[in-house]
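The next block holds one structure in the form of structure tokens; read it before the comments.
For this view, one protein chain was removed and the others were kept in their places.
Just so it is clear, A and B label the chains in written order, and each chain counts residues from 1 on its own.
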């Protein structure tokens, strides 16, 4: 698998010269401005199909060759994109089968992007042909350093071709209808299938109540999308096997199982659009960091920050400007967590249509005399000083388990609460674990647990085959496992474990769960720990029966006041904790602080003010102030390579300040 | 009409052995647990069609025979269900006409339950065949004590067959297009029909503005559903005319006119899912009681509590556990109000699909060592002591008129307020009337008023033919009638009475209504009674002109301050009251307290704390504490047959406490 190997930290963005082909003056000016901005890496050709193949079979590649030549001449590298993210109108008109069908069975009209069937042989043929032509023409162009497949894969199609493919996938997975009926518990509401042809994707005007079907459909969507992606990558890999291939992934995206989907990518790349300037800067920064850690973990490699905005976006309800310094801070946050590039959507604002007000390095005014342009220049300045981190991976001893398939199952779950809060719960654990700068991987159930000292796996509702066994082995060999309410309820087909929860983790956690209470929004219970400390909790409260586990804390209210709420089960060399509810932030802070040392975690910088992040990578310790105000913090001795100043002791961090400290005296 | 005659108060629930056919060990264990739980009545076969007829025409009844034999051997009786609530996938695939068509004319895909056309001859034929086969095979099985038709009938279909049936029903009702056009006021917006074929069900993409059409369609839906039900019951009644037939009805359900629909049932049965544990326990209990009184009134017979949950449901936004004692309390509430059974959905939690987390007697853990199981046992213990109430009807002298067709008309009404608050208003009157334990029937316009001393009929907007005349006769003969704002506006086709409101009740109430003001949510007016007491009122304020009525109270604000608001019209031996607005709870309490004695109502227990319910049935006085805390109340002398303790004087009722007092010294 080829790696992304750049001779520099990449800096650039999506470049759409196809929109400006009648303005050669602007295309020239672009290159001057790129050099002025310190850009060295552009993504070219995304959504350019109607420019590349204006009529069926007629390719017009000349303009693209000119662009690549011009960029190369200026020393700028290129991720070359395949155009499959949107198809030309002539194709939709002549071959309507390329358009998606909605869950109610109606086919979409032409329009928008991402509106194509991933199964359609016609669409696959068109994509294959143009991708082959592109790679043959440009695959060995010296500017090209990697491939950017399509754009933000996602969505689904319910056409007859997809139904056929779904049935074939189901046959391969379940073998017999009997096995499928058993796995999906179709005896319920008379849903037993008697013929494969009866199977159909879930639909709001058809079937929605078979959770096994819903899960299977989501898995199939990942499978089929990945299959399409492989097909579109095939000619590219054939002609340029040395070039790494990626596609851009999205924040907290649940439409695809990204671990499964990314197996065929050479490196991950990511589109990051945090709501900077909002009411809770710490939380915004935390969510961004969580995504970056996830991206880095997906391939256990540095990733590309493929898209971000140098100023504001155009699609939030309220699109705030990035305040001075925030652009540098937010860009280096990505680098600290594992990005080897800082790229933007978009280089130059388009003149018309839906994204014309999305932030860009170059505004409609067309010149460099803008605040945004200067902020972009500050990033190139910083990146030049951070080459040490390029290609480096942080040292990680702890993992947070965030499993997309578990998320699907929890979101589909009926009872005991409509909103189970899986994502928020995972982020709450992330915040507590990151409080002292602990480096975290964001893994899923398929990852290797043995790399870590600690695995936090909140709300691990669905246990796929072998996961419980692997977690038990991890604990027995000395690992620390943290679980929480609604753990171990169902198997991979959403079938409940009999013998009650936490199912196959019962021995590992040393308890069983009798029932789970649900609390209204705004309602709370309390936790009292053995040492007397008290906390609140909410949303869900398991009533548990410890068997081998010891009780660390109890509920303080309702009819189960005094019953166990937090437990620890020593097992082999390790220990498994159970938090039977959704506790408040103070609890999680104290809890993880209490076990961090015992679990052998590295805390690069203890005692940072809330909202100041720390992250070590490539021998540098990044310290980042997301609090929105100047704060004082105690820093290690060393040199901030950005400012070229010595650090050490109590120091004032300015608003949006960022340091990259090389420790040492 | 055969009655439900059980030799005990029934206790049990929905039992789905069809989901566990590959687990004979569990089927055996079920019987052991049923006996341990004190269950004596199971509902079997609901949604079992795909198990009973796995392929078209191939019946597999063996497993069901085994189940019935096994239950019978254990002394457990059975309500045997027809499977029409959901059809097998093979049927939808081969005969798409069995699936429903939505109001926009699009046919549903296969899936869910309740997704069949009630008109389709194909569906009726399938149902008829399997029902005949079931009754012939099992109708005389000694375990079977009654029939449970389908499940929670509801919904509607807009297919071409239903349009034809609708037109035929319209022809039968109106005779000529001229009559129909006149009744529906189709001169409005050029809507006059010139051919029967132009008639079509209401649709959001077609016609919604003819209220006469909307009403007719809802009546047709009740008619056609009842017609389907009669058709599916026909073979059953032919073969087992001695067995009573029911179907399970739903809380405050407005999709069918239950009085009309129930004419063909032998007894009513009910699915009760109050939100116990919510913020207002008194109101929750009140709504439950209202439903029970409605169910008992529907057939003027004891009803079956066909479904309830022994722990939590899975479909509320927040599904709270029942707190200790609540299960006994809530179960006996149903018995106090007229239930002869306490049954659950469901006996055992299913392993998969949408209802796997719905509460059940037996959880996934599979054994009896759970709090829920013990709570269920407490119910069998109590029922054994309450056999006196079996078959008994409470003595009732007051009725609350809650008319589903009036509800349809009010909900469809445009002006003077989008939310007319009919249901809430009815419940407010119910609360005030029940404050002293007065037993109430919940009747509709077709019921016999002469049984009662008092009829409260708030917001009786639509007066079907003869209703005004029967109410007037009721008053003249000594009855007390209570009406409120928006009374007597339209006839049965939603055509306004000319000569103004309250239309044909003008003489009975002794006033006319000039106009009706609407108040914003949060806005209020006031009422000042002749005796000086003051109250608030809201939502709607009729400006009235008393003719023969005397004024009891006036408005206190706005330009109609000082104008009459509460009146009394003596007529013959009786009196008719008019409350021209929606008053607060204090008003209604004082108002009904003031007229209760005069109207000759029985108040079994005055002065109970708010939230403590009292209900007399079968010589026992049930006292039920829904306040969520321990309270003191003054109880009559007698014996609480549940605890076997004497009662009398000031007594503490524990949280969720319930007593069944046989009065006497």
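In this section, a contact is a pair of C-beta atoms (placed from the backbone, for glycine too) under 8 Å apart; a residue touches a chain by one contact, two chains touch by 3 or more.
What you see is a predicted model, and the numbers here were worked out from it, not measured in a lab.
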item	value
Option touching the unshown chain, where A:351, A:477, A:598 or A:646 are the choices	A:351
Contact residue for the chain not shown (choose from A:242, A:317 or A:597)	A:317
Option touching the unshown chain, where B:8, B:59 or B:497 are the choices	B:497
Listed residues A:1, A:109 or A:234, member touching the removed chain	A:109
Residue ranges of chain A at the interface with the undisplayed chain	16, 18-22, 47-51, 54-55, 83, 85-90, 92-93, 102, 106, 108-113, 278-279, 311-315, 317-321, 323-324, 349-358, 363-366, 370-372
Residue ranges of chain B at the interface with the undisplayed chain	104-105, 182-195, 197-198, 200, 202-203, 205-212, 413-419, 493-501, 512, 514-521, 543, 558-559
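We adopt the following convention: only the chains that are shown with their structure count from here on.
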item	value
Centre-to-centre distance between chain B and chain A (centres being mean Cα positions), rounded to whole Å	49
